[in-house]
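What you see is the complex with one protein chain gone and the rest in place.
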Amino acid sequence: MTLHRLAPRIVTANPLLTLSGVTRRFGTLTALDEVSVEVFPGEVLGIVGESGSGKSTLLRLMNLEDAPDAGVYSLNLPQTPGNLFALDRFDRRMLCALHIGIVYQNPHLGLRMGHSSSGNVAERLLIAGERRFSVLRGKGQQALEASEFPLERMDSPPSELSGGMQQRVQLAKAIALEPALLLLDEPTTGLDVSVQAAVLDTLKGLQRDRRITIVIVSHDLGVIRVMADRVMVMRHGRVVEQGLSDQVFQDPQHPYSQQLVQAKL
Amino acid sequence: MTLAKLTRTWAPMAYGFLDGQAKREMRRKMLKAIAVPGCQMPYASREVPMARGWGTGGLQVTLTLIQPEDRVKVIDQGADDSVNAASIRRFLARVSGAAETWDTQDASLIQSRHRVPEERLGADQILILQVPNPEPLRGVEPNMSTARQMHADADYGRLWLTLYEQIVRSGRIMQGAAYPALVNGRHVMTPSPIPRWDVEKLHMAQHLTFLSAGREKRLHAVPPFTSVTPLAFDDVPFKVEAHGSLTCHRSGITGQFMNELPQSDGGALYEVSDSHLGIKAIRARDGEPDTTGPTWYQDGSFRS
Partner (left out) sequence: MAYVAARGGERAIAEAERLYRAMTGPIDANRVEQLQAALPWLIDRVMGEASLSAPEMAALALAQTGGDLYEAVLVLRAWRSTQPRLATAAPVLQEALFTHRRISAAFKDIPGGQILGPTLDYSHRVLETAVLTGRDFVPEPVTPAADPAPAGQPSLAEWQRAQGLVSALPATPYVAPEDIPDITREPVLFPAPRAHRLQALARADTGGTLALGYAAMRGYGNAHPTVNELRLAEAEVMVRHPSRSFFSAGRVKVSQAEVVSKGRADTLELGFAATLGWNEVKVIAAATLDLNAAKAPKGSPVEEEFFLYHTEPVEASGFCIHFKLPHYVTFQSSLDAMRGASNRDAKGEAPLPVAPAEHQTEPAE
């Protein structure tokens, strides 16, 4: 584990995720205007911007929950087509279950609140075709453990858990199949500061240990600063600045980024 | 050729009660159901002179199939003499001229509520099961349009999830009757509320089975030699009711599905659920020749 931590980041030639020229309109509003993104394996990309900047729309497209008006999306995985937006319902569902995990700000979007927490995790495995009860149980337990969820509560439904615990169940569900891509949509927004710190710790630890590729969206620059290797600043559906995390935070170039960073400090 | 020859005499209702148009629709939907095993086919479902929920779906299938030379058996909970079974059988005979029978082996059409007879069915027999709720996903998704989409996607994760949680909670799968089963490796169906004991009888069977819900206007089918696999985990096998060692106090039959009869002394007696199987055994005991055919279960275990 220590070795992992010390290992130098090698940016491989091929990005894991490529979105190019993505445009999404809602009526007369252009939520995304020809946005292009690349994310490399093992990298954490942070997307910041105020509400309405298009960052959550972008994340929903990455999770194939929505289709754009224009643009191409590909994941560098074996046996996946060139443009994921062209997949039919059936293949889309399988691809998401197998390769993409997501944690939403609102746990109601990601969890079945009435089912048990372990069941929420197991469902992921069931969709992927796992039919051994002992494996469902075992792998579910492992994923919950990795999310630092207290195992004595693994069969309680999320509706009986605190906000922080609910986020950990979402995380366990998201990583149960060891996805190629983990999407985090304001994962700690709305939690108490101390809980927020603990959940971020877990996320950070997971990322270090497993080298998962993560895209995290937040309006909170503090969160992005802790998590992200690289930052993308969005405004009015466009990318106004991107660069290494330290760079953008210490020396923002675009007036809007400067404004954001100053407001935060 | 004379006009009289071409003209049929007026009758207050069509042969077999349903008019030709209704039967044609039924035949089309029944053929579709056979073509896509386990997939629910919507149909118009005519009103018949019987309350919805009392076998109107099974009745419409039987009325479409029935011919004067048929021999029809109707059972409810395994019994031929149950009041509703008797009423349906009488109606079928009245509108079709087909003969009534209680003998599983003798019947060409068997309409049943909640049981598959214990004697093996052959290629020349059709089983019609009455279905109250055709949707195995109803418990996890009450909205029929959404459930339809889930079938199209083969999205059965939530159904499996409920089985997972039953084991977590109770140590075993608690689903009693109407145990969901995967048909032909594609569609999950409800086999209607037959006991788990009966589900295996539909698997790779020689006979054709129709399952029809008149109130919900859906029918599905299990064609002969089609796989029917109850949903179960690889390491928690599907189990039928533990009736293999019970003995019928009237007929002495052992190793078939039983009705439990509570007794005033606090105990219970058992009576074979397939009532005509019991009758055959009693007759044989009383000296008549034994006419019992080969049964699916022998000595309490299933023989494929």
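Lettered A and B in written order, each chain numbered from 1.
Just so we're on the same page, contacts are C-beta pairs under 8 Å (C-beta built on N, C-alpha and C of every residue); 3 or more make two chains touch, one makes a residue touch a chain.
Since the model is a prediction, treat every value here as computed from it, not as a measurement.
Of the candidate positions A:Ser156, A:Thr189 or A:Thr202, contact with the hidden chain is made by A:Ser156.
Within the whole complex, the absent chain has one touching residue among B:Pro68, B:Gly122 or B:Gly176, and that is B:Gly176.
Only one residue from B:Leu92, B:Val168, B:Val183 or B:Val228 touches the chain missing from this view: B:Val168.
Considering the complete assembly, chain B touches the hidden chain via residues 12-14, 17, 19, 21-22, 25, 42-54, 56, 76-79, 81-84, 86-87, 90, 113-115, 132-133, 135-140, 142-146, 148, 159, 162, 165-178, 180, 190, 193-197, 215, 217-218, 239, 241-243, 257-260, 273, 275, 278-279, 282-283, 286, 288.
Note that in this section only the chains that are shown with their structure count from here on.
Partner chain B is touched in their complex by these residues of chain A: 89-90, 93, 112, 115-116, 118-119, 122-123, 126-127, 131-134, 136-137, 155. Across the interface of their complex, chain A is touched by residues 153-155, 157-158, 160-161, 164-165, 167-169, 233-236 of chain B.
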